[in-house]
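This is the structure, below, for whatever I ask next.
Here the complex is missing a single protein chain, while all its other protein chains stay put.
As written, the chains take the letters A, B and C, and residue 1 is the first residue of each chain.
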């Protein structure tokens, strides 16, 4: 048995799938809050990799306070223009001097932001449609943890905090998550008129699922109102179709329902994101670490994106608990719903949480004692290898929003 | 019976008070995130009142993206100094021109920020220790709702969103909430060495409650290490004492446990907030609308502070559901735990939510049907008077964080 | 005879007073460029004094790149308001760490800026009507010169540069200089409707002097158009009157000639400076070190304000040459016009200029040889005591714009 304080218990509620009302939301990668999350996390990864390369270990930093101030745009069928650029301020701390070396943290941050934006929101011309500036304070040296190339120690928890993960996703969650992901993937590849700012809200009441989508369309590819209307319909049909892959329930899809064609009030953009006109954004205000906002489930307020992956307990425990939950559901049969919570205690090694409690709803016919040991082993293994999370974050393998 | 879609149901979980593990957190008013919340909400109130006075109705605005970039300070027993000022950028939208009138929204915002800071964090000299700047974009005119002096109409929901409120507070929640509030009230009045940046984490396992406090001490009032140690102890005793007013359970209180007296690593500040040195902040990252972060309960991700109180459904429904929950618990006997959720539907009047569902845990011996009607009546009344929430926010009567 | 390379020669032009056309300009202390000069110089003085007090010598700094971005205002008879604040960015370099001490250069800068603005442009509410921010880079340590409390050495010239001074002022120069100074002094004391942004252009053709004034009036003190018209006339009469103290020539005075009363296009302001509405400013773009722009005379392009008074040769030589010129004219009879140029050579002590050349126009009946020796002695003495300039700048005794 593990020496760690791991508890596996029945959960004191129904599985989310069985609750009467369920609400789920996902902000797509082009949403202003997600842009901030994405930049913050991409900058964090770049800093961590540069620290490793330059000084052999990750020094103290955090870039989790990036703020976006919306611009002004004048979209027009066939192609409009950005009038006043979007302004992004990367805010955080970073260690700039270490044993005689100067680490160009600001330049690293700007370069990472540029790469991210050019890859994810290519319609935005960097430095013209969007101005990115950076204010990184000097990180305090005493927060440095050893996470090096040659040597890795398990850090002490920097805070009394907790992380929470869930699995499996409910049908509604799967629809919302995958609809966004596939719209911004295969669909956008074929249909360049769809911008990356896609916001999806799923609501299930009993067996009726409503999916409400706000999808920013890109004017350059839409010559007129008819083309726009067709584009909206194509998004609706796409989601309707893929929804059947995740559920047998009734699904209604609504796209850009606030449009008023007569007034010409439609969701047309120059760049594919509402950040171009009036919608500000910031880190940690959107999706949780598993990519969803799911008020039916326990959530952590911690911003996961941009945090240091070595010693920031909020980030590590949110990612680790999600990872553990997914592994349990994959490996263990008979689980209908599962929540993993990891609670740190300041000053204790992070592989020794104050408590790791796992709450389980088993499927009919399965009793907890059948699976308890298996679950505990997976949790124990996850904690033993907690620094894998750090490594995978640094390598950009884990999504944080 | 109400024409509104109100459901009252048993909750599918134990009361939070009866759960095995409970976690609660509150960031005090001087925490960098709370400073942002406070400025954002204070600016919002000032704008709303100025709009009413100048044009007779509240025009479109949002100031919910305020960002704080930490400064640098050199605290010292007896009085240190701020080295590099804190920088705050108030970000949002506001209507600046209306029927030929120009509304000085930036000046209103700065004035409100100044008043708020001088009142709540008086140790900060405005314009020297903290620089506040403002970037308010032009709000789009078509979002204007009628909320005037002479006439009030119920606005349409601007979004498909939801709000959630809970009552009563659990013992742990009461301790956490009141400890911060009374520390920053009666205690600080008598003991000026306590800064407003007090962060409190409560954890209950069974009947054991641990309260962990990080309290920024102000150097000017502490001549030496002994005085600091006494100050820490006085905070500990104060909380220990007041905790008994809220619970009979065992309570342990830990204050500034990360201190290392030998190293001189203590939580000493010049201004009473960690924003002076390295801790950035932003709106909506801290306390929820009821002043707590309570992962045992359903939470909304919406930033409540700084949102327009007339038409922003996230703000209004979070405040209204909390208000309703509190009224139910006050007026109806036999309720052990209660959750009110209000779900809007875009385009419907906000007094007609898509669904208002109330989940109840009754006390032993009480059945839901006994109280169902009473509860429904209170919910109905709350919705019928939804614009009261707007009015109370504008008048500064409701706290949002 | 001096060991210094001092030349006294006849000038190869007529005295400015005798030239056919003469142009002179002065931007008053409330002009946007002068505001920048004033802040920059006031901040520089404060830094120098703080360095002396804290570490016993003046460390490297420069604050000569302050930039002002104009605001937006809505003036109105009886009192309008600032709509969008003026933004000032103090830019420069300063040494922040010295032998283990941290010098709070940003806070010192902001405090000095505030004091200056509250004293000189009291109509501007600091932090509301005007936002001041600061970006001081780290000064390079190797530029430190010894200018201490106990010991003063003569620094080496940091550049090959030159300074130039003139005396006496021509009649037109005296009128322009004193009109601004007395308007912002005795006149404004009695007549609060006059703002500090007074721009005066003097033009003399032969014996006809035209003085053109742009004077920002403050709306709060002017109830209506008649009051404004009276105010303009009062300024005109005041200048006309004092002009007679400086000349017997014909003087015409024009005040706010661009006004169009019918259109209501008048020079009315809320705060007494055009910086409130559309007029940006920066250091070194306005008055030269003697307070005037005088294209009839040799001028240096160096910004004098905000430069380090210890080792910045441009600043020191402009102030010293002016000081020498004034002393010569005061002490030596028979001089009609005099120009002092000091040319440094990088690496030489600044009391040993590469060349100090003095060009003189003597009065009729005086030959150069009569006064040559006296002049040379004064120049020699001025150079020998060059560090007095530094001391007087630090003590705020010398005006730089």
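Keep in mind that, in the parts below, a contact is a pair of C-beta atoms (placed from the backbone, for glycine too) under 8 Å apart; a residue touches a chain by one contact, two chains touch by 3 or more.
Source: prediction; values computed, not measured.
*Asks:* Omitted chain: which shown chains does it touch?
*Replies:* A, C
*Asks:* Using the touch definition up top, pick the residue from C:270, C:303 or C:335 that touches the left-out chain.
*Replies:* C:303
*Asks:* Would you indicate which residue among A:18, A:133 or A:397 is in contact with the undisplayed chain?
*Replies:* Final answer for the missing-chain contact: A:133.
*Asks:* Which one touches the absent chain: A:114, A:249 or A:348?
*Replies:* Reading the full complex, the residue touching the unseen chain is A:114.
*Asks:* Among C:59, C:251, C:343 or C:393, single out the residue that touches the unshown chain.
*Replies:* Final answer for the missing-chain contact: C:343.
*Asks:* Sort through C:244, C:257 or C:385 and give me the one touching the missing partner chain.
*Replies:* Of all options in C:244, C:257 or C:385, contact with the hidden chain holds for C:257.
*Asks:* Suppose we count only contacts with the excluded chain; which residues of subunit C make the list?
*Replies:* Residues 9, 12-14, 19-21, 23, 65, 67, 69-70, 72, 87, 89, 91-93, 135, 137-140, 142, 160, 162, 164, 201, 203, 205, 212, 257-258, 265, 278, 280-286, 288, 293, 295-296, 298-301, 303, 341, 343, 346-347, 355, 357 of subunit C touch the chain absent from view.
*Asks:* List the residues of subunit A that touch the chain left out of this view.
*Replies:* Within subunit A, the residues touching the omitted chain are 74, 81-85, 87, 96, 102-107, 110-111, 114, 126-129, 131-134.
In this text, only the chains that are shown with their structure count from here on.
*Asks:* How far is the middle of subunit A from the middle of subunit C, if each middle is the mean of its Cα atoms, in Å?
*Replies:* 56
*Asks:* Residues touching two or more other chains, restricted to subunit C: which are they?
*Replies:* Residue numbers touching two or more other chains: none in subunit C.
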